[in-house]
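Here the complex is missing one protein chain, while the rest keep their positions.
Let's look at chain A:
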Amino acid sequence: MRQNNSITQEHTRRSKAKADGENAFKVRLSIRTALGDNAYAWDTNEEYLFKAMVAFSMRKVPNRETTEISHVLVCNVTQRVSFWFVVTDPLKNHTLPAVEVQTAIRMNRNRINGAFFLNDQTLEFLKIPSTLAPPTDPSVPIWIIIFGVIFCIVIVAVMLLILSGIRQRRRMSKGPTEVDDSEDKCENTITIENGIPCDPLDTKGGHINDAFMTEDERLTPL
């Protein structure tokens, strides 16, 4: 008698968990995608863990602290691995509303993912959107830092070049007056007449007096 009772209880429970019920959720796992060679096989023990995690999430909801693992029903497990689950309330003999289950799962998503070594993409609850992690924005965007560095270097280099140009020009404007003094002192000034340097006292060469050279050329050869 008791056996029959438990079988009928199981039947009624499973009929409540039929797929596409409005309070049922489809779950899809991609264990091999996430773990590759370290993938574990999905068996009834993993199902038990899953039910435990769902019950745990429901217990965190106020008014649902008495949820037991046996209240969570799983059915239609496929090879994919995917299945449907629903949370029942045996005292009132109905399934818990989808909104409550959804909120509970969303709040504890990280714990559920962690229990199976999966993440939001590999452990999918098909009607429950996951809250995406906010991007880690540093307080100062990186591009501003690098921009500041480059800009400062360029401005400093421009200043240096301009200053060195000013200094060079100041030296050059002082320079020609100095060169003039040295030229007066210099004895080797070359004056030019008719394109021929007139420096007959050039002691370096000391042999031919250039002033007389053209005389010979003007004479016609005999």
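General observations
The definition used in the following text is that a contact is a pair of C-beta atoms (placed from the backbone, for glycine too) under 8 Å apart; a residue touches a chain by one contact, two chains touch by 3 or more; residues count from 1.
Definition applied: contacts and distances are computed from a predicted model.
Among the names given as "Cysteine desulfurase", "Transporter", "Chromatin accessibility complex protein 1" or "ATP synthase complex subunit 8", UniProt records the absent chain under the name "Transporter".
Shown as candidates are A:97, A:114 or A:165; the residue that touches the absent chain is A:165.
With the whole complex as reference, residues 28-33, 78-82, 129-132, 134-135, 142-143, 146-147, 150-151, 154-155, 157-158, 161-162, 165, 169, 190, 192, 195, 197 of chain A touch the missing chain.
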